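What follows is a short report on a single structure.
As you look at this complex, bear in mind that one protein chain is not there, while each of the others sits in place.
Let's turn to subunit A:
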């Protein structure tokens, strides 16, 4: 699963660039490959180029430079209808003048499939999304969740090997969205199809994907499985974008292999893992996840650096406690502690001492 060009890759972007106006690049030098059967999510803020990449893959946009390969064959000059890629749109794009069955039958009809074959496949696809009884309905007569299932069934009914999904769950409410996330991943894995999924919702990306490509400013910032992405962000953008994150700014005081000491701007020193810093004296942004901050000094390593912190706010959130602290001159430092029987509930105004394992604290680039 190397992210460079790969001979065995099912889908590959090779040095792809895209510009709409000839002045700015929306996609800058994209290299990406994914093997058959993978569920890859393109995650990023709006305008980061993720949807453009998807549209280039679908064939609705042409790459300004570079090559897009499907199963080893360049598809740059193949029109969308010949690519055989299933696609689920954000607004479902179910044809309003056709019934559900007609919608599903459409891709089979244009493939000149016989009537009985079509009916069998439509039925199977509808059963697959548990909508077997809805064949005669019109899209407007169904709820958003039902329409989403039909859109999914339609994208799958002609058995494509690659399915693209463009924020397919964006219009659903939270409950339904979480349910559908689960169903889509199940379906994709059980059918063994390769999926490229675009979203700006990081939770969706983390829960559904085999790998996530984080886009920003037309580039992939990091391409990694969800756990790696969350726990080992490669740069400060990814650290900020994925999940909640505490940042402290300072300069590198000392580097020893996979361990470094950072001198914060307030004068305190902390332990960290150097990620993309190389030399002493370099500016750095240190990133620590709120749940990895340790308030119990006994659990820290011998000789670990600690910081004094003042409790500013304590929020009870049910499963966790969210406590806001003033640390090293910043008052947006957040820690999360599990609501366990022995957990201390901190009172605002009290002073505590916090620390962390050096491996949980990552010294990243300073933007």
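As a working rule, a residue touches a chain if its C-beta (ideal position, glycine included) is under 8 Å from a C-beta of that chain, and two chains touch if they have at least 3 such contacts; residues count from 1.
Simple rule for what comes next: contacts and distances are computed from a predicted model.
The listed choices are "Amino acid/amide ABC transporter membrane protein 1, HAAT family", "Cation acetate symporter", "Dihydroorotase" or "Putative spermidine/putrescine transport system permease protein"; the UniProt protein name belonging to the chain that is not shown reads "Putative spermidine/putrescine transport system permease protein".
Among A:146, A:245 or A:285, the one in contact with the hidden chain is A:146. One of A:22, A:96, A:192 or A:341 touches the chain omitted from the figure, and that residue is A:96.
Listed residues A:62, A:141 or A:186: the one in touch with the omitted chain is A:186. Along subunit A, the points of touch with the absent chain fall at residues 58-60, 79-87, 89-91, 93, 95-97, 106-107, 110-111, 130-131, 143-146, 149, 154-155, 158, 164, 173, 175-176, 179-180, 182-183, 186-187, 190.
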